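Could you have a look at this structure, given as structure tokens, before my questions?
Every protein chain except one is present and positioned as in the full complex.
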Amino acid sequence: MAYVAVKGGTIAIEESIKRLKYERLRKREILSVKEIEAGMRGLIDQVMSESSLYSEELAAISIKQGEGNPEESVFLLRAYRSTLPRKHYSRVVNSEDMIVERRISASFKDIPGGQTLGSSYDYTHRLIDFDLINEKIEDALEWLERFEMETDEKKDNVHGGKMPKVLDYLRSEGLVLDCRENNKEPKDVTKKSIEFPTERSERLQVLTRGQTGSVTTLGYAALRGYGALHPTVGELRIGNLPIYVDNPLNDSKDDEDSFYIGEIRVTEVETLIPIPIEKERGKTELEFEIGYGMCYGQNETKAIAMSILDYCLETGNPKYSTHDEEFVLLHIDSVEATGFISHLKLPHYVTFQSKLDSVRKTKKGE
Amino acid sequence: MTTRYNFAFFDEGSKREIRRATLKAIAIPGYQVPFASREMPIARGWGTGGLQLTLSLVGKEDVIKIIDQGSDESVNAVNIKKLVTKTTGIQETHNTTEATIIQSRHRIPEIPLKEGQILVLQVPIPEPLRYVEPSEYITKRLHADKEYSGAWLMLFEQIMKYGNMSTGADHPVSVNERYVMAPSPIPRFDNGKMNSSNALILLGAGREKKIYAIPPYTKVVSLAFEDYPFEVESFEDKRCRICGGKAVFMDELIDEKTGEKYYQCNDSSYCLEKLKSELSA
Partner (left out) sequence: MERFEKPVLIVKNLRKQFGHGCGECEALESDKLKKNYCPVCGTVYGCQDVSFEVYPGEILGVVGESGSGKSTMMKCLYFDENVTCGEAYINTYKNGESNVFEESSQQKRYIRNNLLGKVYQNPILGLKMDFSSIGNIAEKLIAAGSRRVGEMEERGRQLLEHVNIPVFRIKEEVKNFSGGMQQRVQIAKALSNNPPLLLLDEVTTGLDLSVQANVLDLIKEIQHELGISMIVVSHDLGVIRMLADRTIVMLNGRIIEQGLTDQILEDPQHPYTQQLVHSLL
């Protein structure tokens, strides 16, 4: 009976939580956090990116606790993130400093530095590998040893390390408008809530925190028909970025005096969108505009979709909701969307009773 | 890796930021102050706005009461209460008079609040004009211009269609003759309790990232036309089956055995208090 459901809550909750634990353990196997960290890179990257918190270990714990449900894991990490004081801000990070592992361009075959396929699912056949059922650790270790020996031999002729950016090449050719560096402190949407119209830094932050599926879906919609867009991936690169903070003990802001605090692995995408630009004296030229995407971890589809949406929101177009910043930015957050939808499970007895009263009144009025 | 949480979950910096927004809200009654709503250990839409207010305000001496739909013992109320007491160790109560902070979803307690108490209401949609205008950019301007025809028109159309204003809960109010405000989905029955309230009323919308307030003794009027006055839910000649109480907001229930309809106080702690005082008398 309905009323019972809202009374005696304490015991009900305790029992429900026990039940949840039972579901996690009933098959009598325990996943270690290490195993998750080692074997669930895709999920870890997705969870870190949506949580906007870079910690593989915390992500792995959250994944374990949430039984692999990304919605739940992101929720846990975000809530944890709320409790962390912001002690330092990093120095400006330049993506030219990336230690590149994978880097491709769909625009130019011959990019300075060459294309590096790196690790990618793109050219795998999606056939289930049934050998994985009985994968043995000894075999794995042996394979690893051989692989590492091979790569050591090749190392000399592989571009380990930094690579020039494709966009710089296009700029030097005059195909992309040169733009000034903007080192203005970005707005942080987790410190101050967004107000419309937004700044680009806010948009990029909301997009990179967006739920992978939502960002992909809206990017796809903009590409397919709900946004007149024909982008090409100028450069997609994945690799590690070193992070430095200024010496907190003095204000020198000196390169020499800053501290290296670690690296983050990111996916960065710059898409090129050809746009007619009106020049002086009524001339029109085609130029490339840029959409930008960057996500924690290897999240290629999301980063490309993000770059499309970045461009959409930058231009705005009342015809398409994919270009409407309120529509996009207010609905793609995992924690917000899942929270509000799931709140429909909460009792609404009072509101319903109130509506009932109105309904009866209108019936009486007839 | 082991971690401990700070008193009341948040770091002190975050609490201070939320309090700053709260102060601004009190200074401009009924105005929705944007704030950097944090992700909480409970889901967005489940009371994170109210919870952030409570956690930013709570001190070691506070006594907290948390209710959901009028009930201290509903699962969601218990869940939020658990989080507050777990991260603060403060005392909780069911007794409305005893509490210093009362966090509630969709009800204002039947027992009149007193000076010094704070009522925190959880808000799902803080924008009273949202159903007329989807864009935040535009509604913000409508508030600035005090342009509320949209809200009135909605009520007018209801009268044309149904012969009456057919709002359920969340009937819009005008605060201090300036801002039109969503009182959160409290029943119309509770709207009057906001007017010239002895207690401070704070409203928090976590997902929508807004805090707004009604300071004590502020004029709060439910929107209504001169010839179609505001009406609350009617429980005329209904009596609570448990305590015999009347003139309070009732839950409508069906007796499973007899199939008969009966009524019961929605505010469970009011009902219990009444019963207790009658027994001791």
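Which chain is which? They are A and B, in the order written, and residues in each are numbered from 1.
The rule we apply is simple: a residue touches a chain if its C-beta (ideal position, glycine included) is under 8 Å from a C-beta of that chain, and two chains touch if they have at least 3 such contacts.
Only a predicted model underlies this, so the values are computations on that prediction, with no experimental measurement involved.
Which listed residue, B:63, B:111 or B:159, touches the chain dropped from view?
Touches the omitted chain: B:159.
Decide which residue listed in B:16, B:86 or B:141 touches the omitted chain of the complex.
Candidates B:16, B:86 or B:141; residue touching the omitted chain: B:141.
What is the set of subunit B residues that contact the non-displayed chain in the whole complex?
Subunit B touches the missing chain through residues 141, 144-147, 149, 152-153, 156-157, 159-161, 225-228.
Just so it is clear, only the chains that are shown with their structure count from here on.
Mind checking the centre-to-centre distance between subunit A and subunit B? Centres are C-alpha means, answer in whole Å.
Chain centroid spacing, subunit A to subunit B, equals 35 Å.
With touch defined as at the start, can you tell me which subunit B residues reach subunit A in the complex?
Subunit B residues touching subunit A: 1, 3, 5-6, 9-14, 17, 34-41, 43-46, 48, 68-71, 73-79, 82, 105-107, 124, 134-137, 140, 162-170, 185-189, 207, 209-210, 231, 233-234, 249-253, 256, 264, 266, 268.
Quick check on the complex: what are the subunit A residues that touch subunit B?
Against subunit B, the touching part of subunit A is residues 1-3, 5-10, 12-13, 57-58, 61, 75, 78-86, 189-197, 326, 330, 335-336, 338-343, 346-359, 361-362, 365-366.
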